[in-house]
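Please read through the structure below; I'll follow up with questions.
For this depiction, one protein chain was excluded, whereas all remaining protein chains were kept in their positions.
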Amino acid sequence: MVGSLLHPLNIFIVGLGGAFLIPLLNRLGSRWVASAFIFALAAMTLMSGISLLEVLNGSPPIDILTGGSKPPYSINLRAGLDEAVFAFGVNLVGLIGAYYFLREKYGTILIYLLLIMGIQGMVMTRDLFNLFVFLEIVSIATYGLLSLRDTPEALSATFKYLMATVLASNFFLIGTILLYATTGLLNIDDLIANQQAIAGPIGFAALIFLLASLLVELKPFPANGWGLDVYETARGDVAALISGGVSTGVFFALLKLLPLFEGQLEIIAAAGVITFVVSNLIGLQQTTAQRLLGYSSIGQIGLLTIAACLLRLANVDSATFLLIAGGLFINHLFAKVGLFWLADYVGKARLQDWSVLKSRPAAFLAFAVLLAAISGFPPFPGFWAKWQLVMVLAQDERYVWIVLILVGSLLEAAYLFRWFGQTLHGPVESQTARAGSGALVPIFALGLLLIISGLITSNLAGLNSFWPLIPLAAGALTLLIAPCPAWVQCLTVLGMALLGGGWLISDVTGLNGLFAVLLLAGGVTIAIASLYRNDTRPGFYPLLAVLLLSLPALPRASTTLEFFFIWELITLSSYFLVVRSRDAQRQALPFLLFSLVAAFFLLAGFAILHADSASYSLSALRTAGPNSAVVFVLLCVGLLIKAGAVGVHVWLPGAYAASDDDVSALLSAVISKVAIFGLLVGTYVAIRSEVSLQLAHVLGWIGMLTTLAAAMMAVCQDDMKRMLAYSSMSQLGYIVAAIALMSHLGWVTALYLVANHLMVKGILFLVAAALIARTGKRLLSDYGGLAGQMPLTFAAASIAILAMSGLPPFVGFGGKWLLLSAMMEKGWYGPALMTLLATFVGFLYMARFIQAIFLGPRRPDYADLEEAPAALLTAQALLIVGILVMSFFPKVLIEPVSRAIDPQFASTLVWQGMSLEMIYGTWNPIPIMLLAVAVSALLFGLFWYLQHAGLFKDMARRLARNLSPLQRFYAFCRTAFGVLTPPWASMFWSRVAVTADDLALCARSIYTGNGQIYSLFILYYVMALYIAAGGLRYLWP
Amino acid sequence: MISSIVLITGLLLILIGLWGALTHRNILRIIISFSLMGTGTHIVIVAIGYVKNGTAPIIDSALGLAEAPQRAVDPIPSALVVTAIVIGLAVTAIMLAYAIRLYDTKKTLSIEALMESRW
Partner (left out) sequence: MRRASIVFAITFFGLLFASVAINHTQSVSLWPLARSYVELVPRELGAPNVITGILLNYRAFDTLGEVAVLFMVAAGVGLVLGRQPNPTVADPPETARPSSEIVQIATRILAPLISVFAAYIIMNGHISAGGGFQGGAVLASCLILWLLADAQFQVDVKLLGLLESVAGVLFVLVGIAGLIFAGGFLDTRVLPLGQLGAFFSAGAIPILSLLLGIKVGCELSVILARFRA
């Protein structure tokens, strides 16, 4: 009895009966209406939830019969797995969203109820004409609800919406009846079974009319101006229903009819991809929140359409299908609906006015969560779905589709996170958000649902262990203690990082183990420095917790999925850390976008690897497949972007310079090493094939070019953080080159340099933090003579600079010596020469750093400067201890490194089986280093001469008035290197951005606002479909 | 033959409706055009259901139970068209209601006055 009460048929009985009852209940009082309304929605949700559980437990699809007969005589409906997921999702959102409608008139409430019921009818029905009836129920309910906003714009938009949807539903009706004319059937299952009967001009026209109608209802580009206008002008909660509910119903209708369109699948997918890419492109040009959300909405539905068609073509099993389509759907539903509700809560149309959210941290948090979800970041369902989708597409060799999907996703992330930055940094208004905080509860509920569904999807996607989630759990815990003082939060984070991180790295061995230790120790040490700030820094500590725990988790990853998941966690948490800084509004976005591009390259690489080896294990990288060169290139490009290689480095200096000072230290010292770790993991594959070894040579050149160019650019900087940023980039170049050597010695060098750079750059950025904290100045030229005031900081900086420059006896010496040895061993004379050059240029900027800040005449305004804060000094001291240990006991590092690396090369024998001791023994470091010093001295002299000889004189003179000889020399160097490193890269990338903006402007010019033009577009859309599907042959018999 | 004539009539009505909806500026005329298109579709439905020499599928003295399957027209399109007509009416009613509201707020019935949101 209970079972039959919860049968999905009752969804419709409750929906219809409830709606019919509402006017009667209204006589009793509005309280009755509200209770019945909530009761009906809750009952519908419960029923669909129970059916979902039932089919999940393996029971066959639940059939819903009407009229006491079997199909095809009477209408039947079906709740299978897909249906149950979609229906339950819509019900859940309907139930939560009912909050916003409780105080409406009873007429609105009954329409709302019927709308939710109608969507489920569209999802479940198996009768074509019944589908039309439900489509009309949904449409008419929407027309009714759209009247809730009564502005002239809203009325105009609704009328255009009416015109378009009436046209579409007429086409649906024509299609249905023509289909009946050729087959005599209305039952969808029968139609699919007899689809060979759907032939000839009539059958073909029928299919195209049906298809066009459904596609048009999904608002495809370019026939979607009417939909956008409604998204823009409707009340947010109604727009949410259209975006999340109505589109869902129509999409599912398309999904269930797809078997009829077997021949048109690629065309439908193409329609989807055009919509996805172009909508997201035009999104770049939007200035109002709801219209922007509209574009995003339309794009997401486009993505769903692509997925549905291509998965069908790929013949995936139903579990995979559900993971991808269901994941994308749930993600879109919850996130987009949440954002539309948030739009109502904020009550501001223009994007720039959303900064009112800043005064409401809770709402702001929800905003961030929803944006991250839409952009496909973990742990939300969209992330897993996109991952799986790309895997399937790669297996099916649909590379162009992958590229287009990733481009669209990138564009979407671009405008969404630009919006986020604007909101975070917009002008503060005193006026607070409009609605009461009760309106936030449903939005939070959706955020929570997103997280829960994300965790469920993660399991389906194959993430079976819980440890990758530890960083997120730590972040959530830290969020709970947000009211505590900053130092409590910071200490908690450090404690969690040590405990959790310690556990995470406990059973990681080999190279990964080394990296895990390095990343954890480096991260925690530098994070100690964060104690120097005692302001509240909202959001900082939870993000720090996520970051600190993700770093050691990365080397633990054994599958590509785990790796990519944690990789994205690092990307996201570091982006949020960067964007928090007031100066970072402009820099954070390139940081995120380049990181995303990098991640997409990794994703593509992993996908092809998976297609090659049918394995998600990272160890598959060690066995070469047919496409291993492609995998190698994709991974390398992604990782080089993340490492800031020359040409794709434009995000790096800005992000490092604009972040909070302790975040800069983390970025440069620790987070950048993540890319290096990736390179070490990702290039195993290169050793296996001749092609890839040649590519590795290219990689080596790129590394050295980066080193040299970045060093020269570092000399040109006056902002000390920018200088350090370029220096960091330069040092990473060395490491990349060392890895590219693909030899045992090269890799030992790389790890050695990694450790060195981690400690050195950590100290230097913390020195910068201390200086900025004490003086508030960032330009080198504003400093001078601080050695007396800040002796400890001076000492730390000096040790770091010495260690970096490669002078004996510090650790950098060993590093550079190893690098040169390794290059000579491989016969890479060109890169070796560049190493020498770069070493020289490095001397210049490093000496300048010390000289300009600590030496020279003291500035009068710094007379009573204090030593750096204790927290910063502590962190620096720890790092100095590390440097000293490594300098004087190099074996402490080199031996485990050597042991860890040996097995990778043992079989290929690029390395000739000698132990490191023997290398040390046979190679004499003195001549090489003497050579290096000599070359540097020579170059130094050459430059000095050139300056005196008058080359670049005019330029130098302009800069060099009233300067000391040393300063004049630096001014000269800056000019010279400025000429040598033209800003081609930044010009190129800003050109790309401008072009995207121009394209967007151009594409959106079709949206003239005229309803008749929009209708005409629909007609042309039908025509295009008809012709694309090959209909011309029927027009000229 | 009969069904072809009816079918062509219906299709022509649809075309006329499309033409009107795209060319007229007056919202009321546009609504009438859509209505016309709907009617055309209904006529097409009826035409599809016609069977040669058929009569209404109602069993009475003129149409015996046994001969009904041979002599009746297809009852399904007739059933569908009833539903379709009602839905068409519903849509027209909603459109007219919006037209009234639009006239109230803008004091004009021109479709060109509805261009506030674009791009």
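Note that the chains are named A and B in the order they appear, and that numbering of residues resets to 1 at the start of each chain.
Simple rule for what comes next: a contact is a pair of C-beta atoms (placed from the backbone, for glycine too) under 8 Å apart; a residue touches a chain by one contact, two chains touch by 3 or more.
Predicted model only: the values in this text are computed from it and were never measured.
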item: Contact set of the excluded chain (shown chains only); value: A, B
item: Sole residue of A:L6, A:V123 or A:L185 that reaches the chain not shown, by the stated touch rule; value: A:L185
item: Touching residues (missing chain, whole complex) on chain B; value: 1-4, 7-8, 11-12, 14-15, 18-19, 22-23, 50-52, 56-60, 65, 68-70, 72, 74-76, 78-79, 82-83, 85-87, 89-90, 93-94, 96-98, 100-101, 104
item: Chain A residues that touch the omitted chain in the full complex; value: 9, 12-13, 16-17, 19-24, 27, 65-69, 72-75, 105, 107-108, 110-111, 114, 118, 121, 127, 129-130, 133-134, 136-137, 140-141, 143-144, 147-148, 150, 178, 181, 183-186, 200-202, 205, 1013, 1016, 1019-1020, 1023, 1026, 1031, 1034-1035, 1037
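Just so it is clear, only the chains that are shown with their structure count from here on.
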item: Centroid spacing, where centroids are CA-atom means, of chain A and chain B in whole angstrom; value: 49
item: Of all residues in chain B, those that touch chain A in their complex; value: 14, 18, 21-23, 27, 30, 34, 37-38, 41, 44-45, 48, 76-77, 80, 83-84, 87, 90-91, 94-95, 98-99, 101-102, 105-106, 111-119
item: Parts of chain A lying in touch with chain B, wherever the complex brings them together; value: 129, 132-133, 136, 139-140, 143-144, 147, 150, 152-153, 155-160, 162-163, 166-167, 169-170, 173-174, 176-178, 180-181, 186, 225, 228-229, 232-233, 285, 291, 1004-1005, 1007-1012, 1015-1016, 1019
